[in-house]
Each structure stands twice: as structure tokens, then as C-alpha cells.
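A single protein chain has been omitted from the complex, and every remaining protein chain is retained in its original position.
Chain IDs A, B and C follow the sequence of writing; residue 1 opens each chain.
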Amino acid sequence: MEEIEVHELKKVKLNKPVLIEGLPGVGNVGKLVAEHMVQEMDAEKIAEIYSWHFPPQVLVNNDGTVRLCKNEIYAWKSKNQDLLIISGDQQSVTNEGHYLIAETFLDFAQQYEVSRIYTLGGYGIGQLVERQKVLGAANETALVEEMRKYGVEFREEEPGGSIVGASGLLLGLGRLRGIPAVCLLGLTSGYLVDPKSAQAVLKILCRALNLEIDMQALKDRAEEMEKVIERLKEMEQAQVPRMREEELGYIR
Amino acid sequence: MEEIEVHELKKVKLNKPVLIEGLPGVGNVGKLVAEHMVQEMDAEKIAEIYSWHFPPQVLVNNDGTVRLCKNEIYAWKSKNQDLLIISGDQQSVTNEGHYLIAETFLDFAQQYEVSRIYTLGGYGIGQLVERQKVLGAANETALVEEMRKYGVEFREEEPGGSIVGASGLLLGLGRLRGIPAVCLLGLTSGYLVDPKSAQAVLKILCRALNLEIDMQALKDRAEEMEKVIERLKEMEQAQVPRMREEELGYIR
Amino acid sequence: MEEIEVHELKKVKLNKPVLIEGLPGVGNVGKLVAEHMVQEMDAEKIAEIYSWHFPPQVLVNNDGTVRLCKNEIYAWKSKNQDLLIISGDQQSVTNEGHYLIAETFLDFAQQYEVSRIYTLGGYGIGQLVERQKVLGAANETALVEEMRKYGVEFREEEPGGSIVGASGLLLGLGRLRGIPAVCLLGLTSGYLVDPKSAQAVLKILCRALNLEIDMQALKDRAEEMEKVIERLKEMEQAQVPRMREEELGYIR
Partner (left out) sequence: MEEIEVHELKKVKLNKPVLIEGLPGVGNVGKLVAEHMVQEMDAEKIAEIYSWHFPPQVLVNNDGTVRLCKNEIYAWKSKNQDLLIISGDQQSVTNEGHYLIAETFLDFAQQYEVSRIYTLGGYGIGQLVERQKVLGAANETALVEEMRKYGVEFREEEPGGSIVGASGLLLGLGRLRGIPAVCLLGLTSGYLVDPKSAQAVLKILCRALNLEIDMQALKDRAEEMEKVIERLKEMEQAQVPRMREEELGYIR
């Protein structure tokens, strides 16, 4: 086994595609968006990536079969805009692996002459989100201005510090290769899978790509999560009846 | 020293053997089964595997001598079914090592033209097991159906998530090489060495391999463990007299 | 991507320069001094160093753009004394990386025929510093004597034990290459960024290099920190009114 193995399943012809990355992370926001896109758009899997930098385990499918932890690349062709979409089970668990797998994605991007990269993720604020927002970062100043037009917020103090993992490294390492890249981070509590935040990110992305994607599946999941949150709130209030409403944000 | 060293002690001729892996893990279930089989069937050691991915220590034998941490491969010949059995002191302590040692086992399997792999382990449920069961996972859909016939349970929700270490990776990496593989996980509390769970796993395995193996040694160890558990229960009740019976499951 | 990538931006001619290292560490003392020097002296960036031993993340700038974690080398020319200054976002997060990146700095030092190295850092004492002091260590006995003249203290018991990271390794590995090197450690609490300690270190360094550098910017930051500390003290006293003054040192 190689340190990183790219299993190409299919060669496709794409016209200056945009690359979208949505791997597991805070609130699973990025992965939710990428998987929703793959399903709704019926994108085609063209490559699988295995690596000993992923956790040493297999995941069990509902039918009793298993699969190795892997990342996957999908392709989607259309008249306006071709896409490459990266999603997967896990990110690297080693420091070195994070860098090398991001480089593997960029090799792939250059091979397909990718014109731009969007990396997707969540930005955890430690309490329930009142108003959905999408924060941004980019590897070129011009991209910051362009993204503001689509409703992305760039704040002096936030996302603050650093963007960890593939969503960050694709911007940083992409810059060294001259590939324009933007990171979109949906505000999220950070404690729960957040399909509502995923919707907010997807809306911006659709605007930027001039695409229309049905969001019903994400809305349904968001409603389910709302019920979970309601139940958690009730349990909490039953247990801690004297805790005031505004304090709940910190422990949910 | 190489990263992974295979010391072949003997070349044997085997007829499409089945490979059985039982290394240390939850409840030590897999190791108990593999070591019981080696002893009862008088299997012959044919290889030792050393690696700097094992813990940097030696183990002290009862006679005052020591041995390096290692994995071992045993061979057993019979009219019906030849076997290769993997057991050992430890699994890898590094991420990379888990993958590379599993690949080493698979190289070995291919060299001996292994027809199928059974990996054995425990599935910890966090409380004492009321009814022994064996859960399964496989790397081919057909194997799931076959295993159900032998009494293996495949549940939509369990083993749930992931199977860590050699027992999982041999399925996942084996699939990439086209080797059929099944994982059998005995239900166990997860807190104690569990020879009773090992018996349950061995029974299924014997059925699947059409083998008969005396289980007295495992029964004896299970009885000893029962006494240990009884004593632990008594100690607990003495200390926490007002704790209700059903709560004990969580802390045993 | 290479394990360590040196991106040389510019070749400069320097006359037996002195190398100064100030990377993040205790109280950020070293980094504060190095960055202050780069700014006040308008030193020129001549190289950037990237490595997969840095954290797998990008840092977000105030304008919404990002940068990879990196170390930087600056050059400064003058009639008396040319300088090379190393600063950066992070130090290695792996054991091996610490050694290899320090060796990269030393390769660079030898290429520029560096005559001496000063490494800068903080020495955390676990409580607020009453009297600013600078402790020293060196990789040659003669340097210890010379440094005492500039006000550096060498104590039998302190800095005690070890100097971790680039500030230590440049002395130790530098000795193997025959490059004289001194480490200057400003006393600091260890809990807060400490521009006051940075001033004390810079004063000594200016004396040793026979340089004059305006310190106003560091003084301003030190005053801001003083206010932060005052507020922390007040908050603490409000919360724990009965705690005696001398005990506060341990929890600040």
C-alpha cells in the first residue's frame, strides 16, 4: 500500500471545472453540502483516495458490508459550469497526512485545469445560532470583494485565527500553485450536525456558481434536528429548572 | 531492523487455507479464540512478525526469559480444511503501522492462496451481557447471507460505525485485493477478558468451517471469570448498598 | 510538497551577519522582539519556509485572505553589523520537525557565513515578574563571560533543565557545526504575551550588537497589557475577595 493511493475509476472530460471540497468537520457542514450536491445533481464518482493517514478502521454499512475510510472525487458536467466535488468519510489523523492529502487534491485539480476551488465547512460559535450567516476567507484579495457580493461576510476578527484541515490547506497550498480558492464557513453551534447551516452555505455557493439545487432533503434533515434540539432543551429544563434561558447556550 | 520483519520459520504446503485472525482487542475475545484453536488443534508456528510499530518493550515469561512483542502465524492441515491462524501479543501502536501490518498479513494470505479470512473480536456494550450473541460484518454481500445461516447477527445499527485495527482492516484492504472476509464480534461488556464471549464466537466459527473443537479450556476460564465477576458484584453491593440492580450494568 | 521547503525570495550580499531567531514560545517574547526589529529596522524578507511539520491549517489575515503557517527570514544591512532575522507563525508540532527545521536554519546560516547566533525567548516563572531580568545560556564558555558584561544573568539553577524548540536546538546543533550561539530568555509569567519582557531582551541585544532601536511600539503594547493585567486582578479580587495578595501569583 502506498502512503496515499488514488484509485481513478473513470477519466472524464471537463471544461475548466470548479472544485468543491466538503469533508467532515465542525457541524459536518461541509460534508452535508458536498453529499447533498452529489445526490441531487447525480454526480459521477471518478476517483477514490485511500491512505494510511486515515484512521485504521473500516466503517460498517447498513447491509452488513464494510468499507475502508476513504475520500472520494465526483464529477458533474453541465452547459454552464462543470464541477469536481470532494467528499469522504474522514480527514487525515496525522499532521503530515493533512498536508500530503491536500497536495493530492491539488495535483488532481491541476490535472483537470480547475479554475477555482470552494472549500466548505462550519464555524463553531459555542451556542445555538440565532441568525444563519456564512463567513469567508480567500487566497486572493479580489476574491474577497467578489464573495461579498454573494452575501459572504468577511469580519476582521473572524473566522479568527485559523482554518484547520483540508478546507484551510487547499487555500494556503493552492495559493502557492496560483489556484484561486475561497473557504465558506457556515455559522454553527459546533455541538451537533447542522443541516440548517449547510443550507445557508449551499445557498451562497449556488449564487456564486449560478446553479439551482433543490434543498428539500437538507430542509427535512434540518427539521429533524430541530426536534432533537427541542427535546434536548426540554430535558435540560427538566433537570435544571432554575437555569435561565440565556445561559442554555453555553451547555447545549 | 526493517519497519516490519517477517521471520518465516517453516514453509508448508496448504490447500486453499482459510485465514483466521485473533489479536488483542475488546475483551480479548479474538485472541482467546485464536490461542485456544492453536492449542487444541496443535497448530504449527510458521512465521513471526516483528515491527517498530509494536510497543517498545519486551514481555517477561514465567520462567524469567523475555520475548519481543510480536505477531505469529500458525498453520494447521486436515482433510477438509487447512487453516492459517494469526495471533500475537499486541497490535500496532501507530496509525501507519496498523495499515502496513494488515497489508503484511494479506501478502502472506495471497502467497498461501487463502480462500477466505475470518477476523475475530469483541463488541463492547458497556454492561454485562445477558444473552451471548455474535455480530458480523463482511466485505461481500453474499457473505452476509451465508453467515446469517450460521447464526451471525447483522444489525442495521450495530456493530455501528467502525471496526478498529486488524479485524477491520483485513476486511477493507482484503476487499481491494478481492479476498472474501468476514468479521465475527462476540458481544462483551468491554471491561473484562471474556472467555464466554470467545466460546460463542468459536461455536459460530466451527459451524462455518465444519470443524469440531473441544471447548473445555475456554469453559474453565469462563467459570473462573464468573467467580471474579461475582466477587466484584459483592464488593460493589457492599460499598453502594442502595444502588439498584439494573444500574450496576453501567459501572461493572 | 517537500518535508521542508525553503522558498528563497531574494539573494543578498551580507558581511558576516549575526543571526537572530525569535519564534513563538513562552510569553511570545522571542517573536515580539524579532517582529519589532523587522518593523523598526525595515528589514527585507529574503526567504519563507514551509513544512508539513507545522500545524495543518491556514491563518486568516484581517483583510479576509489567508496564509499558510510558515517561518520567515529577513535581512538587514548596515555599516557596522549585518543581520539575519528569523520569525514566523509557528514552530514544528512534531519531534523530528523541530530538529530538521533547526538544521534548515543552520544550513542557511552557514550559506551566509553567519558569525554568531542569538536565539530569543521567555522563561516562565509562574507568577507576575517583579523585576525584569534576562537569563542566558550559550554554546561556548567564552560567550558566557562576554554576555555577563551586557547584563545577562547566568544562574546555576536556572533556566534550569532545558530550553525547548528552535531557541535551544540552534545552540546545541550549532555547537556541532562550530557556530557560536547565545540564548537570551526574558523572565515572564508564562501566562500572557509579554512585551515588557521583550523590551528587556531587546535592550540586552542592542547592547551586545551595538545597535540603537526605538522601543516605543513595544512600550505601547506593554502599557496595553498592563491594563489587561489590572483588569484581571480586579476581576479576581471581586470573585475571590478573601484570597490574600501573595497567593494571586499562582493563578494569574
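Rule of thumb we're sticking to: a residue touches a chain if its C-beta (ideal position, glycine included) is under 8 Å from a C-beta of that chain, and two chains touch if they have at least 3 such contacts.
This one's a predicted model, so the numbers in the text were calculated from it and none came from an experiment.
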Of the chains on display, those the missing one touches are B, C
Hidden partner interface residues of chain C, rising order: 92, 95-96, 98-100, 102-103, 136-141, 144, 154, 156, 159-165, 168-169, 171-173, 175-176, 183
Touching the hidden chain in the full complex, which residues of chain B are there? Just list them. 1, 50, 52-53, 55-60, 62-69, 93-94
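Basically, only the chains that are shown with their structure count from here on.
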Chain A to chain B, mean C-alpha position gap in Å, rounds to 37
